[in-house]
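Complex shown without one protein chain; remaining protein chains in place.
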Amino acid sequence: MARDNRTAKGNFLENAWYPIAWDADLGSELLGRTIITKPIVLFRDDEGVIHALGGRCPHRFAPLARGKRVEQGIECPYHGLIFGSDGRCAVNPHDDIVPKTGVPVYPVYLRYGLIWIWTGDNDRADASLIPDFPFLEDPTFEYTCGTIYGAGHYELYSDNILDLSHAAYLHTGLNASAFLIGQRKFEQDGNRIWTRIFHPNDYASDVTSIICDVVDKKQDHWVDVRWDPPAAMTVTGLVADPGQPKDVAIQSPSLHIFTPESDEATFYFWAAAWPRRNDPVFADQVRAGFIHAFENEDKPMIKAQYELMGGDTFWDLQPVLLRGDAGGVKARRTLARLIAHEREQDNSPAS
Amino acid sequence: MARDNRTAKGNFLENAWYPIAWDADLGSELLGRTIITKPIVLFRDDEGVIHALGGRCPHRFAPLARGKRVEQGIECPYHGLIFGSDGRCAVNPHDDIVPKTGVPVYPVYLRYGLIWIWTGDNDRADASLIPDFPFLEDPTFEYTCGTIYGAGHYELYSDNILDLSHAAYLHTGLNASAFLIGQRKFEQDGNRIWTRIFHPNDYASDVTSIICDVVDKKQDHWVDVRWDPPAAMTVTGLVADPGQPKDVAIQSPSLHIFTPESDEATFYFWAAAWPRRNDPVFADQVRAGFIHAFENEDKPMIKAQYELMGGDTFWDLQPVLLRGDAGGVKARRTLARLIAHEREQDNSPAS
Partner (left out) sequence: MARDNRTAKGNFLENAWYPIAWDADLGSELLGRTIITKPIVLFRDDEGVIHALGGRCPHRFAPLARGKRVEQGIECPYHGLIFGSDGRCAVNPHDDIVPKTGVPVYPVYLRYGLIWIWTGDNDRADASLIPDFPFLEDPTFEYTCGTIYGAGHYELYSDNILDLSHAAYLHTGLNASAFLIGQRKFEQDGNRIWTRIFHPNDYASDVTSIICDVVDKKQDHWVDVRWDPPAAMTVTGLVADPGQPKDVAIQSPSLHIFTPESDEATFYFWAAAWPRRNDPVFADQVRAGFIHAFENEDKPMIKAQYELMGGDTFWDLQPVLLRGDAGGVKARRTLARLIAHEREQDNSPAS
């Protein structure tokens, strides 16, 4: 068996924004997470500005995230070196000379309630490259969000969303047959992939019906799934009375972004939005429903799938391809091409 | 240290019947088990006939055993492909075209209350190759049976039974010194190995005495251990009043078959029989006694032994060989020869 060669260094897309945490999950304490195998420590300075530094002390490799926030930056929990938000060692309590070796500084950008981090070349960290999730900033919507941590390669998580037909089998409580029996189209626009579903004059899935307040009403039903590399996605359900145009439809958009910790484990950032109701009981119900589906249905399935792959790559296993896989396959090929391109640039004589 | 090369593909005996489950343990639900590293799903059709298919969906590698039994076969829990008992995809809910790639179909045979599976060449799956365990079909006997799952290479489990002298030390509650002090003979008949013990005019082990109802009576005591490749064994205790011929002896036969999940873990199928008494309390006591010995004595010892081998092969560790090892050594050599022969056939130009 060939070991998945994506475990080797240089097999993630380095020059990309990855969500590392929800803004609300970073309080006044340090927060440590490993992203594409790089340990990171996050903290807020006195103005509330978020900083991300390499999470491993260069002195004795202690986890900086177990240290503490001090005036000049963050203090290593083991021997007290302090690193400023510029990554440089600000205080060395042991010597007159402060060591030149610091920790990496990673650009972060706060957008849509998420802290995005860029661990590639700093000068390419352009915030305009973050895909748009306008429903998270639109006051006519409200949303609930969270983070799941699960076993398995992050592309399996993208595949899961790019082929929502799985809902008919894995999320049986949703009555989501529309994802399976609707008309499906797959489009590519540059590096962006779309899976589009249309199913006219029928009951939408339970979750869409409830969120859009059309329970027991036959509707024309659209689902638009959008993928941007490396693994940032939206799913937008839309319903309208039969025969009405799509642009008058009621929307239920959601965000699904998969940040690899390593090849073997993934952070799943999610948010689900609906037309504003200001009803906290309703919000709690939606939230509980999403968490149930992700934690108890998607996550165990992806873990089992990953284990049965036994360390082989997806393509080495020669998967049977069905019509619903077109989105996932386009995404895999796009991502593979971008990673290969990045590697070529790294290896070119000019670099 | 040389890693045990039996972990590599082609190091199990492929063309052999392996028990995969007791018939009684397969209800109307699907049952998933991995046998010689191959994931398998078992199910019964509407006529109650048992079928065994490859347990990994060829589409997205989901575990079919988590799916469900439907009219046409079994439905994958992830995207709903249905595979019939012929292994072919019967229903693809996503496309008009049904994929040609299915899952392997493995011959199964129900005998002695065990479901036997053959994962080698289908055309060599001859049910007459299953060794005989007549006491499980003999109405003058009754029996209790079960399945143990334990760490360690399956040949260590065979060794354990082929040298029952261990009972004097590991199963101290049994007072089984006859296995140690009796006369021992080792015979080979083709690929079948026998270890025979005879100990005249003494108390048999507690378990034999109780099962054969000769407690506190001195007896002539025989124990015949039979091994067939890859790891199917019987142990038959016999007792008779001193000087009586063996063919009038009271028998207490038992079955011990070891099916490798992988090189690192083993399913232990066991059954213990005794002259019929129709006494359920007695049956429960015998059952509890066997389970105690297997779970609390044999299984932890084999696990410890396997761990102390540290990944080296049995022969690389140059084991000291005692007289009692003759059965185990003959079995190991026979199995190694059969596996080597199978590999040569696979590599020959004609194959």
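Labels for the chains are A and B, by order of writing; each one numbers its residues from 1.
Methods note: a residue touches a chain if its C-beta (ideal position, glycine included) is under 8 Å from a C-beta of that chain, and two chains touch if they have at least 3 such contacts.
What you are looking at is a predicted structure, and each value in this text was computed from that prediction instead of being measured.
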item	value
Selected residue (touches chain absent from view) among B:159, B:220 or B:263	B:159
Residue among A:80, A:146 or A:200 touching the omitted chain	A:80
Residue, one of A:15, A:92, A:147 or A:175, that touches the chain absent here	A:92
Identified contact with the non-displayed chain, of B:110, B:129, B:151 or B:180	B:180
Chain not shown: contacting residue from B:120, B:229, B:289 or B:324	B:324
Contacts of chain B with the absent chain, listed as residue ranges	159, 163, 165-166, 168-170, 180, 301, 304-305, 308-309, 317, 319-325
Sites on chain A contacted by the missing partner chain, in the whole complex	39, 55-56, 58-63, 66, 75-81, 89, 92-95, 99, 101
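Just so it is clear, only the chains that are shown with their structure count from here on.
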item	value
Gap in Å, rounded to a whole number, between the CA centres of chain B and chain A	47
